[in-house]
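Omission of a single protein chain aside, the complex is shown with its protein chains in their original locations.
Then we have subunit A:
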């Protein structure tokens, strides 16, 4: 037990910036959006109108969830936070858990610890304690933030618990997955896939039938707490029970297997390399193709789904008269276009997440063996950057094609394919700017490369909360996403994408130049 506490202290020491920064971001996100929403709906009738409007739209219900009490300002205020916000909490839980289990083991740090008089169970127990502590703190601070934003006390506490429950459930899932895979990357990937699947499960349950399906999804559990709309405390029994069972399973697996081993065994590979594996670019493709194909499949699927539901949006909207709600979210002309433009700009942000992490491989693969071979630094840097830049383009093209084909089939207009492909590709320059920023930091200050995530988050928050907080336009204009034309629907402006692409190009050149001048390692 003493050893476990020592390991907890070690983990907290390593995460002394990461954990507080992450938790604070969540609290600000929840409290900020609550504080911004409350004044928008001062009367009960305005709330009922908006809530019924949202509940009547399958696409929004699928994306965010249902509003269980149309009269409750709290339920309206936290609708995004309960769905997408909870998914972000789950990502946080996965990353923290894998970081302290499989990532440590893969790096050999656990071996160092395992050789000391520490019980076999101690590293996992420490990671679980850290996750538990982080989620409890998240619950307390989130609840306080929501109360401070003017929402009812009981609902705020229940919402804090709902988020913490989702976090704990995914801590448990990630703890089990970490025992199965051999690499940290695979553990994060597999856990994220579980997250994707259970998110879709609850989306189907909420937007279609059967409703009980949501009880198979930890994200669904979070929503079934129904904060500000019934406050079902008892759901806590399910979530805590699940998390405890998952932790116990992970523990049972951990004490039965060898250090460093996974339960999913490695296969043998080829004894000689394929003839094509002969350049840094070929190596970068080999290292990145698996994740890129998974991303590509998800984007195509998401595009098809968005295209398919987009034509139903308009009907519900006109009927419910909550028009200003979605027009405020993005577009300016027809509602279907507004919906599509909103979804495309959102996926543009997700594509930039892909671009940033693909470009960050530059740092992870900064390998002495490769760079001591006759490979120029610029050639090395451009290998992974090519994957990042073209990968983003592939993702958005698939998104546009998927949405266009599905939407075109719905309304009988094949021309939609090209229209939406164009609208999707317009999102690219902003994502490329993020790739450029990543390159600059990689070249000039590689030690703070992870800070690029904070920059990306800041851009997103500027877009999400900037208008609600009434920030100066020039502050919001700092975000590259603010300059993307809102297609389809709005007029196409040529200048912003061209300028963004120019900025991205210059950033890449600057970053590569800086990389050529610095020490490796």
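Note that in this section a contact is a pair of C-beta atoms (placed from the backbone, for glycine too) under 8 Å apart; a residue touches a chain by one contact, two chains touch by 3 or more; residues count from 1.
Basically, contacts and distances are computed from a predicted model.
**Q** According to its UniProt record, what is the protein name of the omitted chain, chosen from "DNA-directed RNA polymerase sigma-70 factor", "Pyruvate dehydrogenase", "ABC-2 type transport system ATP-binding protein" or "Spore germination protein"?
**A** Hidden chain, UniProt protein name: "ABC-2 type transport system ATP-binding protein".
**Q** Can you say which of A:287, A:409 or A:444 touches the chain missing from this structure?
**A** A:287
**Q** Out of A:182, A:363 or A:483, which is the one that touches the chain we can't see?
**A** The one listed residue touching the chain not shown is A:182.
**Q** Write the list of subunit A residues that the hidden chain touches.
**A** 106, 182-183, 266-274, 277-280, 283, 286-287, 365, 367-377, 379, 517-521
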